[in-house]
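Dropping the structure in here first, questions after.
Removed: one protein chain of the complex. Kept in place: all other protein chains.
Showing chain A:
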């Protein structure tokens, strides 16, 4: 009978290596086949082995515990199903941990055993075509530039080494050297699209969706919008005016505003800072007026004015005169 040992990845944060005693003692407690690595090592070259457990030592606290998403993904990928991560883990990254497929349990991160993996058989041609159809976007005839490799070779290269070499070759085209002298193709030759486009279903709703008037609107929408704006401003003015008429002597400022409104002088909003909007009978029937614009009805006279609390003097210049 062959007994398989538990494979453990003993992972160290760079700051721990100075504390040799801690490293050795912690390692001694780990059972099974232990591989020791620095976290920076697995980032630069993710291990090809699969482990049953990752034990992470990181003597830092708080922000120093943070593990980037990319590293969490590496953790996940180098664990066997049912494997787990434990040790000095961050406590405020549960969302990131979940997003990478782990289950968080008692300060450990578990890689679940079963996935609902869609079984995709390589031989199943139908599946291949369903996968978005990896057709070339271009018409071969239009491509005049030579390829880096025979594309048939490229497609078969599972080999990491080949891929790395190819990547290296590709990267030479991205060098930062001043490309002023490079000749360019005429972008106007790229306008014949021969790829499929998605179109939305025709809008069959009421069509009440409001569109903004074009800058050079000729269809009348702009006038309509201006009319609405005028109406709203008239409503606001009426409201302010009736408030000021009801105002007691404490509200002289509002009266002053009313006078200026009558003279069609541009408002100085500094003077409007203390108007009592809470005069009895002035809240709307729907009770939403006080809640602010987000909750006000279409055509509410308060639209455009700040939210206020019943029973409170509100301030119009929450953000000063200028916005």
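Rule of thumb we're sticking to: a contact is a pair of C-beta atoms (placed from the backbone, for glycine too) under 8 Å apart; a residue touches a chain by one contact, two chains touch by 3 or more; residues count from 1.
Following the convention adopted for this analysis, contacts and distances are computed from a predicted model.
Missing chain, UniProt protein name: "NADPH-dependent diflavin oxidoreductase 1", from among "Probable gamma-secretase subunit PEN-2", "DIS3-like exonuclease 1", "Ras-related protein Rab-4B" or "NADPH-dependent diflavin oxidoreductase 1". Of the listed residues A:40, A:69, A:107 or A:227, the one in contact with the hidden chain in the full complex is A:69.
Annotation for chain A: contacts to the undisplayed chain at residues 62-63, 66, 68-70, 73, 77, 93, 95-96, 98-101, 115-118, 120, 122, 127-128, 130-138, 142-143, 145-149, 151, 154-155, 158, 167, 170-171, 173-174, 176, 178-179, 182-185, 187, 190-193, 195-203, 207-212, 214-216, 229, 232-233, 236, 267, 269, 272, 291-295, 303-307, 316-323.
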